[in-house]
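Below, a portion of the complex is reproduced, with chain positions unchanged.
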């Protein structure tokens, strides 16, 4: 399956913080610490846990540039 | 200045494609190729060019997780 | 592969409008006409064409509610 | 009133999960189950409840395509 989102950063889940509606997923992707907020329902349906190999997916229009 | 967006990936601009309204910025951040779409106006106000040292800024709620 | 984005609407591409940077993809998903804007590069890498079976993927935090 | 967001999916609220800051709204729109996350304040100002007729509103740039 191909996905239009152009930014795909593979890494490993290093922390999970579950709230009532949302869940914060922290992963290490190469040299970068990436933080994602997804729904708690998604995290549970995916069975997401620390140590999992995952990929961060980010649409190009969501990336700002600082210089 | 501090910014709430938690994902900040420093890197270098490797390509710019200017459209009429939007501009596609491709950068190399560590081992990752990052693609951003910003307005052409922004790219020109920032004087963005190939070789520039920049930082990709991404809000946590914009990051999906694939497993 | 599982993806955290909770909204996945399968359908068929009914129109493509390619700009210089962006590409507008119109699809029919059930009774709904769905319009997506992705990069032209993504559309071409995916070999996207009219008649293709595709799935629209939308993160929950991107959905507003009107009443 | 007209709204620029091109994706408008009418349906019915089937579940509400209120967190401290956010509120997850699940709706049935045609054959699709749609999940939205809005602020709890918005849900309460709108008096949102199960059974309400609502419309999901999604900007085209927020829709990814999978093939």
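By letter and in written order, the chains are A, B, C and D; residue numbering begins at 1 in each of them.
Here is the rule we use: contacts are C-beta pairs under 8 Å (C-beta built on N, C-alpha and C of every residue); 3 or more make two chains touch, one makes a residue touch a chain.
Quick caveat: nothing in here was measured; it's all calculated off a predicted structure.
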Checklist line | Number of copies constituting the complete assembly, 4 shown | finding: 6
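Just so it is clear, only the chains that are shown with their structure count from here on.
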Notebook entry, point to check: Using mean CA coordinates as chain centres, what's the chain B-chain D distance in Å?
Noted result: 29
Next item on the list: Please work out the Cα centroid separation of chain B and chain C, and write it as a whole number of Å.
Entry: 22
Note to self: Can you compute the centre-to-centre distance for chain A and chain B, using the mean CA position of each chain? Integer Å is fine.
What the structure shows: 18
Note to self: Residues of chain B that contact two or more other chains, please.
What the structure shows: 24, 35, 37, 61-62, 64-67
Check: Can you list the residues on chain A that touch chain B in the complex?
Finding: 5-9, 24-25, 27, 29-32, 34-38, 42-43, 46, 48, 52-67
Note to self: Under the definition above, what is the set of chain D residues touching chain A in their complex?
What the structure shows: 17-24, 35, 37, 61-62, 64-67
Item checked: chain A contact footprint on chain C (complex, rising order) -> 1-6, 36-39, 41-43, 45-46, 57, 59-61
